[in-house]
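Note that one protein chain is taken out, while the other chains of the complex remain in position.
As written, the chain order gives the labels A, B and C, with residue 1 at the start of each chain.
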């Protein structure tokens, strides 16, 4: 059994992760932390979680102490908190799957701009594995620290990476529009995320400033082995969960729709958690919400491809991807506990 | 008093138009047609509509007969119906404001591709005025036939036209993502638009095939006096009404954010029905729903501008724009009956 | 012109009231207060409000000072604030329409239980007129202080008052279930009213403890001249605005459905802001939202009547009812500015 702990288990991603690990046949949850729910039983918040339901949430601080008795700790904490905690946990010899952005950007000089803090652990960033198995499965088995990808970054990167790698599209042309359910913002008690402000509305936010932008650039540039700088525009949707991303790229001269479909089939045809749709129109959040799946589809005309991706921001965009990663870390079948 | 008739008054746009005309101090509604509600009083469907509430819906056929007694007829009908009816009405000497796409595309050869029918009235298309006053106010006063713009086309064109005209952006780079509330699809009793299929979902549709695409191209090309071909991707939102459009354009070399703001201020600073926001982030559907307003805002980085537009698809995207147009046709203040 | 001021204009009811008064042909708004938006122009929050849009929000304190120059002040404030401010305003000789519960309950001993404070102005309560014109129009013309009814209380009382007055139902049997959109809770930045907590959910709240319960009892007891004590259960709906109330009453022996319909027709047949539906099934929030109307309908079987009411909690449940009241106070047509 893999012994695991979760720090930050009362956030929306932390709750989903707790639920998934509670049902994982090869994971034994040693502790879960929540400053918010400290002392309460997990089962009071998450029904039907079996043995995990009987655990009590402990404080984040007690979680770090308890970490010495587990094999892996999941950090479902804000980036700055993860940045503090990961070194301590790794020093205990525990492996870490961090769901925040704290260790995703290889160029630590980017942190002040996109995350508003100075990064003090460049060596950990260098050693961290980016946990997007469908693009970078190799190496995850040996990782000590996994940077679990961002929700938007997962959707966007999966939708354009095969096109870029196969050189079917102009890398300077990638324009991604995406929209997320409200849970993507985390648990918030602010008027901005009140029902009155969100329902029956749509708005773009952090336009040209969203921190997943450099993550997308890094991911697809690495995967496709060419410099890519995307334009990324996120929107806030009046629904609880789910992301739809539609990427528009200029086709390279002469590229056909068949080549586009072939690139997706080649990249993902054997992936157990990816569903290829016949066109961009066929991709929708409702197909994947509450599942660990990503749905992908593309449509072309004579000069343009629109590649759409849908996933559940709390699952493939966070918790279920973390489970894929922990399975890989410990040599388990990648989809164990997920399907 | 302007004597007006409405054909197709039980569609969502037709209902809004009836409501607006009922409150217009200089319009006298002579007839309203609805095959669906024939014989019912308007007031049974639309409360608080005063004298208009006492009118009874008549059949579309009876509407054409009744048209000889009015000055203007609004066609809130599908494009093929408008294509049939407009010539008959114009032959009676009645002016026509058509809310469909039947007379919007100057190149009638495009109709089979985008509207799935052959256009038989090229001379009317040639004579029609495109009723987007903020871009093409001149000429509307003399028009016999007004092609009232599409909802997406209004939002998208308003957001990029000033940038293109001022040559601030690369005309080959315009990528528009937009999303609309369900009323944009019209009154539908199909499973696709059932609550179960739409709620908590987002999907793109008619990807690279939406009929507003050539309309946007034509509008901004004409306004900016240069050939523009945009990429346009519409999405279906889980809300009743409203459109948000976010257009991404490559800035021309050296263009600054100040120049971008100046272009919007110059184009729209004096427009009574346009609200300029400080950035793309500040633009949202909730600001304009149930109003005749369009909200516009732009954000820039070193190479890209994102220009957002929000409007109510049934008002500025249909009915209130039709009222602007009828005011111009008959020499009334453009916002009469709207503010 | 009636010179009016609004204290508490940034709450949802206060915003609607500002909008309505801005469009009222016989009201001149002298000041609007908001501690939240102090210094901003009204038009920045409420577009298309004409001259009122140019006013700037002042602090609540400055509102009281400015009150000496107006004829009437609307208090769109919490009950405890209204309880403080109304005496000061009345002392200036200004008439007051209070949208809170501060002066609704004639038995001031009830305030600690239902409103959690001691009432210190029993004489004002005694003098206040309960502003539900459809039930108590007489006397409003002379009122100095109007207690504008609660949103639920308006819906519930209108739906059962005629049945009780006509002695068609057992006064001990009245069970009312109602549900409100989120705006009924006021502007809240708490997690309880976040989108994540409210969307796709329904819950009852303040069960057997809601402060509108004694208000309903008082209203229908007074109107029907018999002691009535209802059971009232409110629920929170995942929508922005609107109330539906369904009241279940035991029919008195031998009472027929025709008598029930006749009671409603007699009570409300001539009311300009009430719409009688053919059955309880025909009553829905969508029929009345964004209007000053109340829709009422009843269905019977051999022993029971279910009487449904729908209204917009921010309009007939607050702001438009306040406009009805101010019209009556100043001898204007009751629906002026509303239809």
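Just so we're on the same page, a contact is a pair of C-beta atoms (placed from the backbone, for glycine too) under 8 Å apart; a residue touches a chain by one contact, two chains touch by 3 or more.
Here the structure is a predicted model, which is why all the values come from computation and not from measurement.
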Of B:135, B:239 or B:309, the residue in touch with the unshown chain: B:239
Residue touching the undisplayed chain, where the options are C:40, C:59, C:110 or C:177: C:177
Missing-partner contacts on chain B, residue numbers: 12, 182-183, 187-191, 193-200, 238-240
Where the missing chain touches chain C, by residue: 175, 177, 179, 181, 197, 199-208, 231, 233, 235, 237-240, 242, 244, 246, 248, 279-281, 283-286, 289, 299-301, 304, 306, 308
Residues of chain A in contact with the chain not shown: 47-48, 50, 200, 275, 287, 290-291, 293, 339
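The rule is short, and it goes like this: only the chains that are shown with their structure count from here on.
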Distance from chain C to chain B - Cα centre to Cα centre, in angstrom: 37
Chain C residues counted as touching two or more neighbouring chains: 200
